[in-house]
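Just one protein chain is left out here, and the rest sit where they should.
Which chain is which? They are A, B and C, in the order written, and residues in each are numbered from 1.
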Amino acid sequence: MRKNVIIKTISRLSVPFIQVFALYVIVHGALGAGGGFQGGVVFAASFILMIIAFGLTCVRQRFSYRWIVALSALGITIYATIGLLCLIPGGSYLGYGSIETALGVPHLHGYLIDAVEVGIGITVMATMTSIIYDMSDRGGESS
Amino acid sequence: MTLIEHLPVLVITIPILASLLILVAGWWDRRFCYPISLVTILSQFGAAVIILAQVMREGPIRYHLGGWAPPLGIELAIDSFNGFVLVTILLLAAATAVYARRSVEHEIGPEKTVSFYVLFQLLVTGLVGMTITGDIFNLYVFLEISSIAAYTLIASARKPRSYLASFNYLILGSIAGGFILIGTGNLYAATGALNMLDMARLLPASFELATVHAGFLFLVIGYSIKAAFFPLHIWLPDAYAESPSAVTILISTVMSKVSVYALLRIIFTIFTTAYIIDVFPVTGFILFIATVAMIAGAVLAIAQSDLKRMLAYSSVSQIGYIMFALGVANQVALEGGILHILGHAVMKGCLFMVAGLIIYRVGTSRLSDLEGIAKVMPISCAAFALAGASMIGIPPTIGFMSKYYLVLGALEAGHWAYAAILLLGSLLAVGYIWRFIEIAYFRGNRDGGHRARTLEAPASMLAPMVVLALLCLFLGIFVEGLMEIVGPAAALLLGGA
Amino acid sequence: MIEPLYELFFARYNYWMAIILMLIGLYALIAKQNLVKKLIGLNIFQTAIFLFYISLGEVRGGTAPIYLPEGVDALYVNPLPHVLILTAIVVGVSVTAVGLSLIVRIHEEYGVIDEADLVQELRRR
Partner (left out) sequence: MKLKALLAVLFLGIILFWAVGDLPAFGDPEAPATQYTGELYIRSVLPDIGIENIVTAILASYRGFDTLGEVVVIFTAGISVALLLRRGGRL
C-alpha cells in the first residue's frame, strides 16, 4: 500500500469526530432528528474510512471479527431482552409503560426507548462493519 | 398462566434469541449448534400446538404488542386458519430440523455450519412471524427476514449454479417485495390503516377507487411471485434443484405455503369475498390460471430428467390446486384448499427427503442414474411410493381427501369443466410419479451387481421421512378430526372478519 | 378542461416522479445484462417506492414530526410513512449487501458478471 500522508492524517483527525457525532445521533434520537439506525450507519462509516485509509489488516487488528460479531448479537439481545423484561411486571412484549409504572420512575419510558436505540445502533454498526470486512477481504490480496 | 398468554410473541422472540445463542455457542464449539436449533424448533412446534388448542377452545387470540391497541400498535392475530398453518409449518420445520444434521454435514462443510444453522433458525422464525402477524407492514418485514435467509441458504450449497439460482431468486424476490410494498402503500393511502382487520373495516367505503384495485393487484402479484404461482414460477426450479437438501425441503414445503397463506389472508380477510366476486371480479381469472398451472406444471414435471427438478415442477402444479380453491371461493373448495396446504406440505416434504437421501447416498439425482435404486434403498422408495400415491390422489391418502373436497366444491359452484381438468391434472401426476417408480423398481436388472449392499441412509434421516410418509396415509384416514379445524377456518375466510 | 388536467398532473406530480423512477428501475432490473447494473436498477426501484411513501405523508405547510416547544402552534407531517420507510431502507440495504456478495461469488466461479457471458460459460461446462 502506498503511503499517503494527507489521507492518513485527515482520517486520523476526522474519525473521532465522526464517532462522537454518531454517538450524538444515537443518543439524541428521542429529542430530535436521529436514532439508532442513522447513528449506527454513521459509526460504521468511520470504520469504512479507517479501512480505506489504513487498510483492512490494520483495522482488523484492533477490532477483530470476533468482537464485531459479538457486538452485532449484543445489540439484538439488548432489544429483545428489554422487550422480555416488560413481561415481568405484567405488561405485554415491548410495553415499556409497564416497567415505568411498576418502578414508579418518571420518564422511564423515554429512557428505555433510548436504551433500545442504543441496541439498534450497536447492531447496525457492527453488522455494517462486518459486511465491509467481508467484502473488502475479497479480491486483490489472494486467489 | 401468564406465559401461555404471551405464547404468541414468545414463539417469535425466543427463537430470535436462540439464533444468537447458536452463533455464540457455535463460536465456542460447532457441535452445540445443531442441538440448540433442534430444541428451539421442537419447542416452537409444541407452542404452536398449545396456541392452536387455545384458539379452538376460546376463539381467536389478539395479542397487542407493547399494549398499544390496533390503529396505533401492531397486533398478532391468531385464528383457526393461521393457527392451522402455524402448526403445519412448524411440523415440517421440525421434521426438516431432525433430517438436517447429516445432510448438512454432508453438503455444507464444517466451517459454514454455524452460520447455516443461524440462518435456518431465522428463516423458520421469519415464516412463523409472517403467519401470525395481524399487521400488513409487519408481514412485509417478516417476509424479508425469511427471504434474505432463504437467498443465502440456497447459495449455501456452494456450487457455482446455486449462486446463480440464488441471485435470480433474489432479483425476482426483490421485485415481489417491491410490488408488495407498493400495494401496501396504495391501501394505506386509501384507508390510513395498516392493521389487517382495521383495514378490512375501512376498505368497503373506498372499494370503487382505482387505488384499491391497484393495491389488490400489486399485493396479489407480489405474493404470487413468492408462492411461485404459475406464470411467475420461473425462479423456482433452479432454486429448488440447486440448494442443499435440507433447504429444499424447508423452502418447498414451508416457505411456499406461507406465501400462499399470506395471499389467502390478504384476499379473504382484507378484501373479503364481496370484493373479489362483485366489485373486482377476478375469481374466474384466478381459476383459469390455476388450472393452467396444474396442467403446465405437471407436463413440465414429466419432461424433466432430474428428480429434484421434477419435484420442483410438481410443486408449481400443486400450488395451482390451492389457488384453485381461491378461484372457486366457496366453503367446500376452501376446505379442500386449506387441507391441501397441509397435505402438500407433508407429501412434498417426504418426496424431497427421499431425493435428499438419494443424493446423500448416490451423489446424483439424475433419473437415468437411479435405475434399480429400490433394491438398495427399499424404505426410501416405499416412502416415495406412498407419498407419490398421495400426490396422485389415491384414496385414502390426504392427497385424495383434499382433491375430493376441491372437486366437490367446484361441482357445487357449477364449474364442471374445471373439475374435469383437475382430475386430468391428477392423471398427469401419475405420469411423473410413475416414472420414478418404474425406474426405481422395474429397471436396472441388467447391472444389479455393483449395488448388492444396502445403501439405506442413517436413521436420523430415515425417521422423519417415514413419519411424513405415514402421515400422508393417517391424515387421510383420520380426516374427520382435521375437518373440525379446517371447516371453521374456511368459514372464517368466507365470513370476512 | 384545465382543471382535471391540473388535478391529475400538477396536484399529484410527486406520484408521477415516483412512478417514472420505478419504471426506470424495473426496466434496468430486468433488461440489463450486467448483474451489478441489475442491482443498481433494484436500488432505483426501491428508492422510488420510498419516495412514493414519503410523499404520501406530506402535509402542505407541515413541519418535521418533532414536537416544537409548547405554545408554538404547529402543523406536523404524517410521521407513520417515515417510520415504515426507515424499516424499508434497512431491508433494501440488506438485500443489496446479499446481492453484491452473491455477485462476488459468481464472479469468482465464472469470471464474468454479464448474463450473456454467463450463459456461454454454462454451456461450455
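As a convention for this text, a residue touches a chain if its C-beta (ideal position, glycine included) is under 8 Å from a C-beta of that chain, and two chains touch if they have at least 3 such contacts.
Treat the numbers as computed from the prediction; the structure is a model and nothing was measured.
> Given the contact rule set out at the top, which of the displayed chains would the hidden chain touch in the full complex?
Within the full complex, the chain not displayed touches A, B, C.
> For the chain left out of this view, which of B:Ser37, B:Thr152 or B:Ser224 touches it?
Once the missing chain is taken into account, the touching residue is B:Thr152.
> Write the list of subunit B residues that the hidden chain touches.
Touching the missing chain: residues 13, 16, 23, 26-27, 30, 65-66, 68, 71-74, 111-112, 114-116, 118-119, 122, 125-126, 129, 135, 137-138, 141-142, 144-145, 148-149, 151-152, 155-156, 182, 186, 188-194, 202, 206, 209-215, 217-218.
> Applying the definition given at the start, please give the residues of subunit C touching the unseen chain.
7-8, 11-16, 19, 22-23, 26-27, 29-31, 33, 55-62, 65-67, 75-84, 86-87, 90-91, 93-95, 97-98, 101-102, 104-105, 115
> If the hidden chain were put back, which residues of subunit A would touch it?
Considering the whole complex, subunit A reaches the absent chain at 29-35, 65, 69, 72-73, 75-76, 79-80, 83, 93-94, 96-97, 107, 109-110, 113, 116-117, 119-120, 123-124, 126-128, 130-131, 134-135, 137-138.
Note that only the chains that are shown with their structure count from here on.
> Answer with line, ring, star, complete or other to describe the graph linking chains that touch.
Chain contacts: complete, every pair touches.
> Counting only C-alpha atoms to place each centre, which chain is farthest from subunit A?
Chain B.
> Report, in whole Å, the distance between the mean C-alpha point of subunit A and the mean C-alpha point of subunit B.
36
> Any chance you could list the residues of subunit C touching two or more other chains?
none
> Residues of subunit A touching subunit C in their complex?
32-33, 35, 37, 124, 131, 134-135, 138, 143
> Write out the stretch or stretches of subunit C touching subunit B in their complex.
Residues 22, 26, 29, 35, 38, 42, 45-46, 49, 52-53, 56, 80-81, 84, 87-88, 91, 94-95, 98-99, 102-103, 105-106, 109-110, 118, 122.
> Hey, which residues of subunit B end up touching subunit C in the complex?
That would be residues 137, 140-141, 144, 147-148, 151-152, 155, 160-161, 163-164, 166-167, 170-171, 174-175, 177-178, 181-182, 185, 188-189, 194 of subunit B.
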